[in-house]
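One protein chain omitted, others in place.
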Amino acid sequence: MASATGAASHPVPPSLSLPPSQFARLQPHAYLLAHLSPPAASNQPSIRANGRASSQFRVTSANAGSLTHTNGSAVVRMGDTTSVCGVRAEILRTEDIASWSVSRTSNEASNKRRRLAELNEKPNEEDEDTAADDEEDRAHIEDLNLLVPNLSLSTGCAPGFTPGAPPSALAQSLSHQLLSLLHSTRLVRADDLRIWYQPPSLGPEELERHNDDEQMDVDPNPSGGVEDHKNREIKGFWVLYIDVMIISLAGNPFDAAWASVLAALRDTKLPRSWWDVDSEMILCSDNVSEASKLSLRGLPVASSFCVFEADAAAGWRAVVIPDAEEQKARSQKKGSQQRWILADPDGYEENLGQERICLVVDKEKGGKGKTVVLKMEKHGGWTVDTDDLRQLVDISARRWDEMKRILDQC
Amino acid sequence: MAATIPSLAIPGQRLGPASAYSAGPGTHIQQSMIYASIAGPVVVDPAQPKTQLKSTIRVSRVPTSKPQTQTDSPAGAASTLPKPKPRYNTLPAVDSIVLARVTRVQKRQVAVSILVVLDESTTAQSIISPSSSSDNDNIASILTTAANPENHSNTDELRFQALIRKEDVRAVEKDRVVLDEMFRVGDIVRGSVISLGDQSFYYLTTARNDLGVVMARSEAGNMMFPVSWKEMRDPVTEVGEQRKVARPF
Partner (left out) sequence: MSILNVFNSPTTFALATCVMADRRRINGPPGGTRPAIYATSLPSIKDADRARRQRQPSELRKIFLKTGLIPSASGSSYLEFEPSASLAAARANPKSLIPPSSALKLACTVHGPKPLPRSVAFSPNIVLTTHVKYAPFAARKRKGHIRDASERDLGVHLETALRGAIIAERWPKSGLDITITIIEAEDDRWWGDAPDSHDASWGMMNVLAGCINAASAAIADAHIDCLDLVSGGVAALVTDNDGGAPQLMLDTDPAEHRSIVSACVVGYMPARDEITALWLKGGTSKAALDEQDGRSGHEALVDGAVDAARGAHMVLGEAVKESMERALGQTT
């Protein structure tokens, strides 16, 4: 009832009193406004209808590695939004890549011929992260579609998403946002995904020794030297199918989905794999101790915001670009809190604000270095300016610390 | 068979013999025993000497509803609410009072989307008792879902739709009704269900003083207040607009 009277700043029929729940449903904008700008007399703090302060995120928890049939998995709950992510690795053989043999050097053709005569395989190599590698990273991961994220909302997560129907526009958009963020952050290293074959070009006694090495799989090719590197060829790639199921949707699906993808990739283990010349196929070892985790680049954390404007009619009037005079009036209003930037909006708030901001930040040196903005997206309005964005980056940086703590624990 | 009646029941739980009690909402009878059909607190409404011979067992749909132990009402709330008719579901029924948003105004009828089904007890007076709340009253659920499902592409699948026909708008001068002067898209209307209609629409009436538009925005976008039974006014621009206004309580 307090909220109904709180909205009296906008004169509603004086004696129309409704319980808060009905008021929330009938006049969502006035309901949220009444919470954010309580009458001065009431001495109540400005607080969102869900009880959070405007820059406060929902309680977040993460749990990784609980799904049996995945290479890596995570469940992330942000308030009432729940996202489950499972990473499944499958093998892409280079012979199944249409353009592969064309783009390779002739040197490989000779390797192939040599391969037939000999039998052995070579463990993966650890490469330094250089600029040249970056370019190759992009070429391999993006051109060969090695990362395949798909998000599903057809889980009964909220009313309005028909189960069994093709992915909604929102689901498609979220899947693509995940994909482009995976690509632009270069989170996964292509080298973790490559399956190498080292054709033996050694004498018989050397060969013997390599057979011994195979048992241990720790020997980083001490004797082969430069020549081996040259002959080495890629036989296949690991393709990561990153499937995100939004089990419960209560606003801000992207932050939750991305957090679950991040946690699942951190949990992902790939088996040791090699080219078996006998059977002419890529084989894997099921030994856990031989499997390796992905070495991810950094820890990009997403933070989303939405803008709630006090102008009750904002959603009603056609959106027009304000002329200079209006702009001035607007900037004057700013001092008197005419709009609120709400962090991690819930489903109710999301629908009351047109303007959205999404920031993805990382911190160098595992949190000790400076904050790096990896993605900045803002659309749907004009009220947020550069000063605001700077503040939002600060909030996102604080969120990063929080998320790092949560992800490190899971 | 004189076992005590449990205070909480789950579906399929035996509550009492049908010979001693009559079965109310939230229960069903199987082989002359009353069983619960929903989970909730069990309420025994005492027999009323003239109309009912047996006490009625029902299972309350809402956890707060405990009229037996009249303690839940906020201070000042009247404790003698008129006994509502037994309701077996939370769907709109004939004589239900609903709050609905106008979605389309046509020449002969107005289409609305039902937002809230009010229980009878709440509409009779302005005092709101928490026991009147129904399933669509859960704040947590409202706050998690989109505030304006109207923006959704498939609105009609989410809310019950209803029509107000031209002749059901008001009790007098029915033939002079011009619907454009009664309702605008976006208005919140209090209406009473007169028929369950066909598969897609309920039928509402506003032909009572207490029924009609309860909330409306002006052309300028401001919330208006009622000034008469057929006019509301914008507090900022002072411009009046025509509506079929519900009498404010």
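A few remarks follow.
The first chain written gets the first letter, and so on, giving A and B; residue counts start at 1 in each chain.
By our rule, contacts are C-beta pairs under 8 Å (C-beta built on N, C-alpha and C of every residue); 3 or more make two chains touch, one makes a residue touch a chain.
A quick note: this is a predicted structure, and the numbers were derived from the prediction, not measured.
Taking the complete complex into account, A:D80 is the one of A:D80, A:D192 or A:E233 that touches the chain left out.
Residue A:P159 is the one among A:P159, A:G298 or A:G380 that touches the chain not shown. Counting over the whole complex, subunit A has residues 67-70, 73, 80, 82, 84, 86-93, 96-98, 144-146, 148-150, 152, 154-159, 163-164, 166-167, 172, 175-176, 179, 239, 241, 243, 245, 247-250, 269, 271, 273, 276, 279, 281-289, 291, 347 touching the chain that is not drawn. Residues of subunit B that touch the chain left out of the display are 8, 10-14, 26, 28, 30, 35, 37-41, 61, 63-64, 72, 88-91, 130, 135, 138, 140-141, 144-145, 156-161, 196, 198-200.
Operating definition for what follows: only the chains that are shown with their structure count from here on.
One finds 43 Å separating the Cα centroids of subunit A and subunit B.
By the touch rule above, subunit A contacts subunit B in their complex via residues 1, 10-22, 24-30, 32, 49-50, 80, 158-160, 162, 250-251, 312-313, 315-317, 346-352. Subunit B meets subunit A in the complex at residues 99, 101, 115-116, 118, 126, 128, 130, 133, 136-140, 142-149, 151-152, 154, 157-158, 186, 188, 214-215, 217, 220-223, 225-226, 235, 248-249.
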